[in-house]
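Have a look at the structure below, then the notes.
The complex appears here without one of its protein chains, the remainder shown in place.
What follows is chain A.
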């Protein structure tokens, strides 16, 4: 996560900026912020003071919620499953209490909800793809919350919206009754109650011919009301995002906000996942240089690709080498074994040249050499998906990065086929994900397919908790999970430790470090 070392100073500066900007509107536009309803359409931007760390912290919490929501969708969870999965997530990161709860936190919770929405709205307005994803997830979030809202409070919220709908008079109802019933497909047990609204407010119903139209007015059955509210929210948010996009250049001038917004939008490309030492398999077995070829079946595409390139050319360029070295360090390969691995792999390179050109970089990556801080931090952290997805794209001849992002779709599909991924539906799904720039989703899709049977087993037998099957967001997490799943019985039985080597590999994966 972003380390805001000078947060207090920035916060006070920020406060001044917000104040100055707000001054001219303060009197006319912004009433003191109160939140009578649990749900919010977020029509008005926040007006209050907020410290920069809160600004970021609240946004990160919301991002976590949206990320979980997206993973539910990717996993094709039913609404009930999604609800079940999201309840603890929402409670932890973005609790919103009802009025009836009489909680003292109600206003603060709603303020956080309000502010974090607007922060992310700004962060994700920059590209059409981010706007679309953000609007989709926010809409789902509202739907989820609306379903869990107290019925009376929900009614009060809906009534508070300026949806400009009007209930039909008895006379109108009698005049048009047959047409109303036919147009809205009224069932026997449904109440004979309709309302009127401009047809532009209900394009979904018009499109499916599920309302009666008269001179531009749509006659809609009351059962559609909640859907209408959700759709209206989605529409207004999309418009709001477009507007924010057009105003973004002005925001960029505030150099205190832009790095945070930038970081948040990167986190949305793929949620950030720090490297965790538990991604190493050092506690199960001791990987050796000679074992890498065999272990590479568990590598994500980005690393398999590097491995294949290395085997093909007996060489890898600098950034590819760095990415791969750190990954190998992350799986638990010791420095000695890593040096041995590269030495053997670069078989066309003489010892002298290897020592002078390559050895230092490997040791540096492991924190064996370099400045104090590098050694103290035990070198660099293995790269996360987010890092790979947001770094500059490789130029010709380079093979580092995430292939889902760097390869054009045709080459990507042939690369996948060459590593044995050939299911047509799966490849179609990958193509769609990639088209929507959801690279990490594509990678998870491939993972889930390749480990279908094992995932089913651990689910069915309750061997793993749900969180152990969350989206993979780090190449090393991918490796570890694949390794464990493919060795289910053996790991449990301790068969893998045949070498008796539970020894900690020297200079192995370090703790989480700041970059």
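In this text, a residue touches a chain if its C-beta (ideal position, glycine included) is under 8 Å from a C-beta of that chain, and two chains touch if they have at least 3 such contacts; residues count from 1.
Here is the rule we go by: contacts and distances are computed from a predicted model.
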Protein name, per the UniProt record, of whichever chain is missing from view ("Ubiquinone biosynthesis O-methyltransferase, mitochondrial", "Type II inositol 1,4,5-trisphosphate 5-phosphatase", "DNA primase" or "Ras-related protein Rab-10"): "DNA primase"
Of A:100, A:243, A:290 or A:393, the one touching the omitted chain in the full complex: A:243
Identified contact with the non-displayed chain, of A:122, A:335 or A:362: A:122
Sole residue of A:46, A:300 or A:475 that reaches the chain not shown, by the stated touch rule: A:46
Selected from A:34, A:170, A:191 or A:207 as touching the chain missing from the view: A:207
Positions on chain A where the hidden chain makes contact: 18, 21-22, 25, 29, 45-47, 118, 122, 128, 179, 181-183, 185, 199-200, 203-204, 206-209, 212-217, 235, 243-247, 249-251
